[in-house]
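Got a structure for you, written out below as structure tokens; questions coming shortly.
With one protein chain removed, the remaining protein chains of the complex are shown where they sit.
Entry: chain A
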Amino acid sequence: MLEVQNLTVAYSDTPVFTDVAVNFNAGKITGIIGPNGAGKSTLIKAMLGLIKTQTGTVTFNGHTLKQFQKQIAYVEQRKDLDLTFPINVFDVVLTGTYGRLGLFRQPSKADRKRCLEALKQVDLAEFADRQIGQLSGGQLQRVFVARAILQKADLIILDEPFVGIDLQSETAIMAILHGWRDAGKTIIVVHHDLNKVSRYFDDLVILNHGIVDYGPVADVYTPTNIERTFSADLSAVLFAQGGAQA
């Protein structure tokens, strides 16, 4: 379980959120939803120690971030990568082993084999030798999911992984997430397509400059919460007859 206690983050004078407390359960896929600018990506970066926090503690199964850092796989929302970099798809995925290897050790034969398998899982095996810039947006996204597979992480965090990606790839990635869930891993997915909330997630966190509500999807994904966080109109559309069950 990932536990967050009184977490406060401020980029400027006004904090994005104050004293956030929330838990993410192992063996569950937890969705995070909230309007643009609500602080979803900020919460994730703060949990991972990528940005400065004002207050707060984050522990994973009782361990501090420093102790569990190597068990995290994180796929960023928008990557400002240099797509002309001289590296191919295979080698990008292989960097997923770097954290575990540490200094002075090189990926082994077995690592390379797993790398190819990960590429197969995201249906990119034929692109292994392709330079990284010669991929579509959706293919690139799947490369980063393949890298996350190689990290063998216990905590997997994906920030808007389905943006610009076709339904087929989305389903393939969800299947991988289900596999991880069944293996007891902790999975966190920031997502903006509210239609799929009840289908995709076990637990849900609603964020809007602070926690609106969190818990099992059935308890949290309610017309009242959606109305409070987004708008009455949206809530009406989503929860119109049959809408919520979709």
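The working rule: a contact is a pair of C-beta atoms (placed from the backbone, for glycine too) under 8 Å apart; a residue touches a chain by one contact, two chains touch by 3 or more; residues count from 1.
The working rule: contacts and distances are computed from a predicted model.
The chain not displayed here is annotated in its UniProt record as "Metal ABC transporter permease", chosen from "Carbon-monoxide dehydrogenase large subunit", "2Fe-2S ferredoxin", "Fe-S cluster assembly protein SufD" or "Metal ABC transporter permease".
For the chain left out of this panel, the touching residue among A:72, A:211 or A:226 is A:72. Within the whole complex, the absent chain has one touching residue among A:26, A:87, A:125 or A:212, and that is A:87.
Considering the complete assembly, chain A touches the hidden chain via residues 48, 50, 66, 69-70, 72, 74, 76, 79, 81-82, 85-88, 91-92, 95, 98-99, 101, 103-104, 106, 131, 151.
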